[in-house]
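Below you will find the structure I want to go over with you.
Every protein chain but one is kept in place in this view of the complex.
Chain lettering (A, B and C) follows the sequence in which the chains are written, and residue indices restart at 1 in each chain.
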Amino acid sequence: MIQITVMQIDNYGPWTVTPNPRRESDLQALQSRLYTDLSLQFGVHKGLVFYTRFDNLIAVTNGIDLETHKRIQNSVKNRYPFTLSMSIASAETPYEAQKIATKRLQEYGSAQDEVRKEVFDVSTELVSENEGYVQLAHIDIDDVTGTMTDKDSAYDTYLQIKDAQVKLFKSLKKYNALGFFIGGDNFMCPCNGMNENDLSCMFEDILKSDGISLKAGLGIGKTAEDASNLADIGLEIIRDGKCEGSVYTLKQNSEESLKIPHNYTCSI
Amino acid sequence: MIQITVMQIDNYGPWTVTPNPRRESDLQALQSRLYTDLSLQFGVHKGLVFYTRFDNLIAVTNGIDLETHKRIQNSVKNRYPFTLSMSIASAETPYEAQKIATKRLQEYGSAQDEVRKEVFDVSTELVSENEGYVQLAHIDIDDVTGTMTDKDSAYDTYLQIKDAQVKLFKSLKKYNALGFFIGGDNFMCPCNGMNENDLSCMFEDILKSDGISLKAGLGIGKTAEDASNLADIGLEIIRDGKCEGSVYTLKQNSEESLKIPHNYTCSI
Amino acid sequence: MIQITVMQIDNYGPWTVTPNPRRESDLQALQSRLYTDLSLQFGVHKGLVFYTRFDNLIAVTNGIDLETHKRIQNSVKNRYPFTLSMSIASAETPYEAQKIATKRLQEYGSAQDEVRKEVFDVSTELVSENEGYVQLAHIDIDDVTGTMTDKDSAYDTYLQIKDAQVKLFKSLKKYNALGFFIGGDNFMCPCNGMNENDLSCMFEDILKSDGISLKAGLGIGKTAEDASNLADIGLEIIRDGKCEGSVYTLKQNSEESLKIPHNYTCSI
Partner (left out) sequence: MIQITVMQIDNYGPWTVTPNPRRESDLQALQSRLYTDLSLQFGVHKGLVFYTRFDNLIAVTNGIDLETHKRIQNSVKNRYPFTLSMSIASAETPYEAQKIATKRLQEYGSAQDEVRKEVFDVSTELVSENEGYVQLAHIDIDDVTGTMTDKDSAYDTYLQIKDAQVKLFKSLKKYNALGFFIGGDNFMCPCNGMNENDLSCMFEDILKSDGISLKAGLGIGKTAEDASNLADIGLEIIRDGKCEGSVYTLKQNSEESLKIPHNYTCSI
């Protein structure tokens, strides 16, 4: 079971143009700051947020309780010119979980309903740190620096990565896995239920059709932070040529992850 | 002439994994904060920045001088655990300008060169507020709330918009125009040289092939802020049904823009 | 028992002038941002931080465990151009607790030692939410708006409040209580062990000698957040004229605090 929190700024579209359109650089600063804050606030509780569309965000929140969610929702109201709705759900796959969470949120009214404010909903039981698990694939393009960044124009590199992203995300969806861009040439993909082989095959397909060579660290842990730390280490093991293949999996508390020297796991 | 500034975090990839991979929620907070700061710092000088890949950013900077650029570069060094390189160029189209700027930046060394730091380059003469102009299309999906946000799952809406984005950006490139996602269902597109008709045709094509209905405010002004304010107003005029067609153009200091009541232009 | 965390930026003085003095507006932005982040990160765990000298900060952290402290320390390293040392101690009074914590920190080396980095020390057992308690007096000047802000110059009002602050803090120290300025005309004072009467007498003295009229909400709770919420409510009860005297005390889970309507307690 993976626990997903869907967040939505309440009635944001109308606000951006009331009474007149607001300066775009201010909106950009405001939206990216909300993302920064949520990253820090969920992060200090071992969660991981993705900016998605900035006005609608998706987070992996295994182990984070209702009181903490409410405190974060309340903190946004206390500091921003708008409020935030939150809907939490868990399921076997991340795709299902976010689908349930969104459905429940939608039942309270439209994203642009003037009255609907600070929805707070929990569709299913919360996933504690002891049940459930988070599986994250940290997917990365091989040598993006040498093949694109240092060679092509900044915008062309950007376009190529956006293109690869859409192809990758479509493939992931077949497995009920999600994908999010996390900067550079990196994608973080909540993918409970997928296995190394599913990923390898997907990478071969994309290499054949698009000529883009991918690799992934696959981390399985109790929380988003645990899983993402392990995924990062898996990626480094591939980068260091310490394993064959394009995917390397690490599972929390498995024998292998215990052998990793403590300081290597950048624990807590 | 449009002036474009390409920015790149120096040697960022290696830093993210030294000595061990850094917590992903911290990296997300760090990157989005850099974007917030640059938006505010360029914004207060009438510029507009796009986050692009977060480690490589593209800004429209007509009217912003070298000293201000350097002050911002220096301010990043003073407050972040990394440094930022900047390369400025101007050209008839935004695509060309960013291409020249990237090329010059690349000549100083790789993005992951350990020694290359705080490149500061100006390839062409700066564009003052009196020469040159910025043309921005603020492109938006019709009724995204009713057709996607309130109906589909948060992730499916996200995927559909990413898909539309890639199609849109490929079409724009034929005109040497750029496109950037600015949140929600919105794209900001520097497009000096395009005209209303080019945009309308593009929108018809996308409507036919993908069923997504687009509209745009097209703003032409001395600076990115001027252009983007006018583009926003154009978009509102379409939303209010005050014009026919899917594109509405406003030009700074043209007779029409002068008729707009002062408070409507959210001037300065 | 109250738990206090003393934090210190490592070797900060030399950094501010290396290789040359850094722009002061950047240092101000950097320091106040660190304070913002720590407020959010401890705040989402029910702690409360005071900026103190900006390079040395003091926090009330009852109920916050070591792992969370380390995660915050690590997050600072991941996002700032410097590192942070932390020392935690608990005692019957806040003054004693911070004294023990500072002493332990000092044993690791000077604040300007080039080698000493990220000290992490716990001198005494942590105070869980079930043992110990936090007592906070939220002290406020009566009608600062009418008597100073709207009448005197901005700087003179500032000076008068700084003056009152020093007098107040000296009086508080006799009770081993601490005091911090939290903006406007407000002081937050950790004061385990003091009682209503001690505060009232102090206020009378200050009124006589300086003509400044003070009042306080006194909150007693399991965590800094609980205590500060109750202190705020106590202050409102005085403002509303619902009680006599200049101090009003509320204790978590006491009969009276349970009678407060739920939404009034701005719970969580």
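Rule of thumb we're sticking to: a contact is a pair of C-beta atoms (placed from the backbone, for glycine too) under 8 Å apart; a residue touches a chain by one contact, two chains touch by 3 or more.
Keep in mind it's a predicted model, so treat the numbers as computed, not measured.
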Selected residue (touches chain absent from view) among C:27, C:122 or C:206: C:27
Residues of subunit B in contact with the chain not shown: 37, 40-41, 43-45, 67-68, 70-72, 74-75, 266, 268
Touch list for subunit C against the chain that is not drawn: 6, 8, 12-13, 17, 19-29, 31-33, 35-36, 39-40, 42-43, 47-49, 51-56, 58, 95, 98-99, 101-103, 106, 110-112, 138, 145-146, 149-159, 161-163, 165-166, 169-170, 173, 178, 182-185, 188, 225, 228-229, 232-233, 235-236, 263-266
Residues of subunit A in contact with the chain not shown: 22-23, 26-27, 29-30, 33, 71, 74-75, 78-81
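Note that only the chains that are shown with their structure count from here on.
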Superposition rotation for subunit B onto subunit C, Cα-based, multiple of 5°: 180
Centroid spacing, where centroids are CA-atom means, of subunit A and subunit B in whole angstrom: 24
Per-residue multi-chain contacts in subunit A, two or more chains: 40, 43, 266
